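The complex is shown incomplete by one protein chain, all other protein chains being positioned as in the whole.
Chains: A, B, C, D and E, in written order; residue numbering restarts at 1 for each.
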Amino acid sequence: MNKKNFTHLDKSKSPQSVDVSNKKASLRTASAQGIIKFNNKSFQKILNLKSKKGDIIGVAVIAGIMAAKKTSDLIPLCHNIPIDDVKIKILTQKSSNSFKLICSVKTFAKTGVEMEALTGVTIACLTIYDMCKSLDKKASVEEIKLLKKSGGKSGEFTT
Amino acid sequence: MNKKNFTHLDKSKSPQSVDVSNKKASLRTASAQGIIKFNNKSFQKILNLKSKKGDIIGVAVIAGIMAAKKTSDLIPLCHNIPIDDVKIKILTQKSSNSFKLICSVKTFAKTGVEMEALTGVTIACLTIYDMCKSLDKKASVEEIKLLKKSGGKSGEFTT
Amino acid sequence: MNKKNFTHLDKSKSPQSVDVSNKKASLRTASAQGIIKFNNKSFQKILNLKSKKGDIIGVAVIAGIMAAKKTSDLIPLCHNIPIDDVKIKILTQKSSNSFKLICSVKTFAKTGVEMEALTGVTIACLTIYDMCKSLDKKASVEEIKLLKKSGGKSGEFTT
Amino acid sequence: MNKKNFTHLDKSKSPQSVDVSNKKASLRTASAQGIIKFNNKSFQKILNLKSKKGDIIGVAVIAGIMAAKKTSDLIPLCHNIPIDDVKIKILTQKSSNSFKLICSVKTFAKTGVEMEALTGVTIACLTIYDMCKSLDKKASVEEIKLLKKSGGKSGEFTT
Amino acid sequence: MNKKNFTHLDKSKSPQSVDVSNKKASLRTASAQGIIKFNNKSFQKILNLKSKKGDIIGVAVIAGIMAAKKTSDLIPLCHNIPIDDVKIKILTQKSSNSFKLICSVKTFAKTGVEMEALTGVTIACLTIYDMCKSLDKKASVEEIKLLKKSGGKSGEFTT
Partner (left out) sequence: MNKKNFTHLDKSKSPQSVDVSNKKASLRTASAQGIIKFNNKSFQKILNLKSKKGDIIGVAVIAGIMAAKKTSDLIPLCHNIPIDDVKIKILTQKSSNSFKLICSVKTFAKTGVEMEALTGVTIACLTIYDMCKSLDKKASVEEIKLLKKSGGKSGEFTT
């Protein structure tokens, strides 16, 4: 069988969840990134604030972790699985007036956690937007993508 | 007062929700976009499928509408408000192997719906990723941003 | 315009939520019924229990009220609106070994509460099933339907 | 001990969850059905639509899958367990102006998935009602019942 | 009518939600407190940490705000209403090795926000417990109570 099928569509092309009952549970990890960009003036204000208190970042991390746990409630065909770990890191990229966020998720389950990592990083980015939108409505979220995954039949993936 | 403050931080820079009890309810709208990009081969496969059944798109639209209604559960400092309308449009951009999604939200409330539009469009993009990730794990979500908003004290905003 | 259209489909027959931003808020009510039928032996056991403690019924009422409040989270195109009242009544129908449940909902909003009444009554019926399934797996839920609605442009409806 | 007890009631007849900590996890499956009936005129309109686009059906399938994953949030005494698969099939029954929906669920857990199958099929039926209620408010949902289950101590069950 | 009835029980003493459809919406506020007490050694460690980063407090504030918005999902007979503001303050009480938390909520609605204030303050206290339980499992939450409420027919209340 060609692995590169639409596994979320059945033969009649209707949406379906993937039956994982025959899969073996194993350690699976995934990391995803997202970047939120500001104009220079806003970014400087946020950096000034961050050096003192870090609250914007703190709220975003919590929002991202909570969202990752809620992924199966948001992405219709995602399985609900126990999550062993969610970490969110936020890197300051001064040259581009942006923060790069990386969300890493682990589970021991029959299916991977790519969508959990992507959902976590995205909601964290949107939370930063929400915290700063009174300052800069034009901020954008960019380059949301899977960085790597491990575990399961499809094995390692790295960008 | 300078409008460009961090309204989500109090004087001691701790996170706070914005007190809207003195605001007047009014019609408020917001639109946001997001773009999901594939490699050419995957994009062609999706287009072939779409021309027949549209199921991937259909699932993404439903996921985005449901997520927009759940915004206050995801973005910590968002108010829970009744939503009058959520529309999600999906434009095929053949020249860039991508779909542009636009989510438009309306409410009659004391606070705006920017975060609802951004949350709706983002979860719709991630749902397309989920439906197609067996085909192309490297697809990315790009240029998530507010397109316009109307209503409320801060008035019109257009990119 | 013909009122009997699919208001949840747009011109291209894609699903959409109904834009209620131009509607006027008004008092709206709806009632829906559902019937859960048992075999005679199980029904007698439940009746014996009910005459003493009523706990099965009590759990079902709470489950139905909570589900009615969650309707917009379950039915994809339902609006999230504040609910003013949810009542669930349970009538014993000895001749047919069944309980008839009636859920009545009120709101002051731009859209009706038919789906809230139907969701409330259905989850209450399924909760009774859950509480009694160790006794009678063959119990069935029957005749779930809207009994009446009032308010809004489409006016009164009674079966 | 007589197996046909109210396992969801303790000795004093108060509601309780069932302690499954001593049970062994195993593959468990369940299927449930529900039927939604229209008047002939409405049913023909829906069929005409379905032959073209299938969107009503598509929305109902997604709603049912998402609801099945949320069962423990709706049915008070249901355990929250990882779900391995949810499938929803929709059969057109022309002779009775109705659709028969069948929801099949799989898990590898200490407790069965009857309630997940019943919740999934029911919310899918109610979603079809919601999508078509502007056309036919008198549509009813009928014969919601468990079709079969397998796995666990109580073993096979078939209607 | 005697105001001091069980408004959440009907004449047959069955639980019911309160019908607020005849009430007038008005500004309503409520504040509630909760206290979390540690042993002296743990409290000093937390204070040292707090003086530097405040992260424990920050997470608790976010958890409390999010929980207040979810109150109608947790307290079965609470109405779902739009919340205009949630503030959580945390006071350090050195003499008793404790933090006093105060949650203040505002709405413009037909029913009060006592339960929202109580739910917010309680989940914030439990979040502090969770963040510190590796240090001091014996910490306790004390004196959760309503401090004041205003608005609505029953008028002002102050402890």
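The definition used in the following text is that a residue touches a chain if its C-beta (ideal position, glycine included) is under 8 Å from a C-beta of that chain, and two chains touch if they have at least 3 such contacts.
Bear in mind the structure is a predicted one, so any value in this text is a computation, not a measurement.
Relative to the complete complex, which of the depicted chains are touched by the chain excluded from display?
Over the full assembly, the chain not pictured touches A, C, D, E.
Please pick, from A:K37, A:H79 or A:K106, the residue that touches the omitted chain in the full complex.
Only one of A:K37, A:H79 or A:K106 touches the chain omitted from view, namely A:K106.
Write down which of A:I36, A:I65, A:L101 or A:C132 is the residue touching the left-out chain.
A:I65
Which parts of chain E face the unshown chain closely enough to count as touching?
Contacting residues on chain E, toward the hidden partner: 3-9, 13-15, 45, 49, 52-53, 55-56, 58-59, 62-63, 66-67, 70, 73-78, 114-115, 118-119, 122-123, 125-127, 129-135, 137-146, 149, 157, 159.
Under the stated touch rule, tell me which residues of chain A contact the chain that is not displayed.
Those residues of chain A that touch the unshown chain are 27, 54, 57-58, 61-62, 65-66, 69-70, 82-87, 106-108.
For chain D, which residues reach the chain that was dropped from this view?
Answer for chain D: residues 14-21, 72-73, 76-77, 79-82, 109-110 touch the chain left out.
One rule holds in what follows: only the chains that are shown with their structure count from here on.
Could you tell me which chains are in contact with chain A and with chain E alike?
Common neighbours, chain A/chain E: B.
Is the C-beta contact count larger for C-E or for C-D?
Comparing C-E with C-D, the pair joined by more C-beta contacts is C-D.
Could you state the distance in Å from the CA-based centre of chain A to that of chain B?
The mean C-alpha positions of chain A and chain B differ by 16 Å.
If you average the CA atoms of chain B and of chain C, how far apart do the two points sit, in angstrom?
Distance between chain centres: 31 Å.
Provide the list of chain A residues touching at least two other chains, using ranges where the numbers run on.
14-15, 53, 55, 58-59, 62-63, 66, 73, 76-77 - these are the residues of chain A that touch more than one other chain.
Would you identify the shape of the chain contact graph, picking one of line, ring, star, complete or other?
It is other, because the touches fit no line, ring, star or complete pattern.
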